[in-house]
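A protein chain is absent from this complex, but the other protein chains hold their places.
Showing subunit A:
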């Protein structure tokens, strides 16, 4: 690293060092991910915002033909307020049923009918477990809505009530309470921290303090895991460190469970925890779960592989030492199938992970080479989907900036030039700049061993020169400059002699620069 530093700082990526570069990469990714999530939420809202009359009378009837007659909101309000415990139960159940139908649950109507405080009070009816259960379910579904709807449940005082139900002797009530807490915590950082402050973590972890996790039903354990994952989720701010320290051992245990859904949610939880600054990553690494995560990378189940890969990818955005921990666990051996995975998204994430590893020390780049991953990288460059190609481009550029001359030579021998240059036809000027960086880096390696001419020839032969030349008319100023630089430096030998006698503009006027070579002309 030390011997590379000066060179890196001098040339690479407009003077940014490895860490900075890496952080930038992480931010871009997170932003993309967030944008996608917002899209989804927006979509879901759209659906729930559909006018109520979109449900035709015909559908209503068919939906309820097997159950009893459907209650109106007024009837529910009357039942809940009746003071008769039997009618209260029936009304609560009716409300729960309305909220559980698959189209257009009347969440807002029930909220404006002032039912939330009533339902919250029912949560405390220890003598009547059925009404506790129905009220929990109803509130769960209200909390599954928009942020405002979730907030309405919270301001009704539901959090402490649910937390005390976590330890209910009735498992189905406990499960429903945990689900509800998950919905509240899943709303965002603020409500998540509120749930934590009310002391939800301890009883939840208490549940898992049994010798054998398989004592629980699969559904129950999955709800616990999902709710725990929501307690780890969201940033700005991230969850409090103390809570994380408490939760992590349980997550490690869940990561060794055999139910794929539980595994998936536990993996997502650690992926949230590693999606942050290096000290957060360090906390996770300290639990020693990396070898297990690496093993999960080889799982055939996509819902497990995705978050496991994301976690590994997050960890290698950390320090070189943290990255080394992943490499030491043998992660690279798992990569060939991931880089050729049938899901384009997995390929992309794997390439992203690789790009952060090649941004490390040259010894780490050497490990990538030794694992035989370079040909895969080249393959993705040539044939991946566009997003994957972009990640592969980053992997190559990082490789060329941090690698030794020998390593760069190996990369060129692996035929990286042609697919890399083909991507210059990309519409995205950012990608083009990254590619031009890589080419510059490769040329600098070539300069060192005096093979630049050969490189120029290779680039010209695969049609790359035409592409670089075309970029000189690119609308983006930086692209123009970078391509011009390359052309002037490496592709204009014939004109060089002429150029050197062109008067250079200096402050004093024109100065003729007579180069050394002219005096040594010999015929």
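In the analysis below, contacts are C-beta pairs under 8 Å (C-beta built on N, C-alpha and C of every residue); 3 or more make two chains touch, one makes a residue touch a chain; residues count from 1.
As a working rule, contacts and distances are computed from a predicted model.
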item	value
Missing subunit (named according to UniProt) among the choices "Sorting nexin", "AP-1 complex subunit gamma", "CDC45 cell division cycle 45 homolog (S. cerevisiae)" or "Amidohydrolase-related domain-containing protein"	"CDC45 cell division cycle 45 homolog (S. cerevisiae)"
Contact partner of the left-out chain, one of A:79, A:156, A:186 or A:419	A:186
Sole contact to the chain not displayed, among A:92, A:144 or A:274	A:144
Absent-chain contact - pick from A:100, A:242 or A:286	A:100
Options A:91, A:163 or A:264, residue touching the unrepresented chain	A:264
Contact footprint on subunit A, counting only the chain that is left out	33, 37, 40, 47, 63, 66-67, 97, 99-103, 105, 137, 140-141, 143-145, 150, 176, 179, 182-183, 186-187, 226, 229-230, 233, 264-265, 268, 302-303, 305-307, 343, 345-346
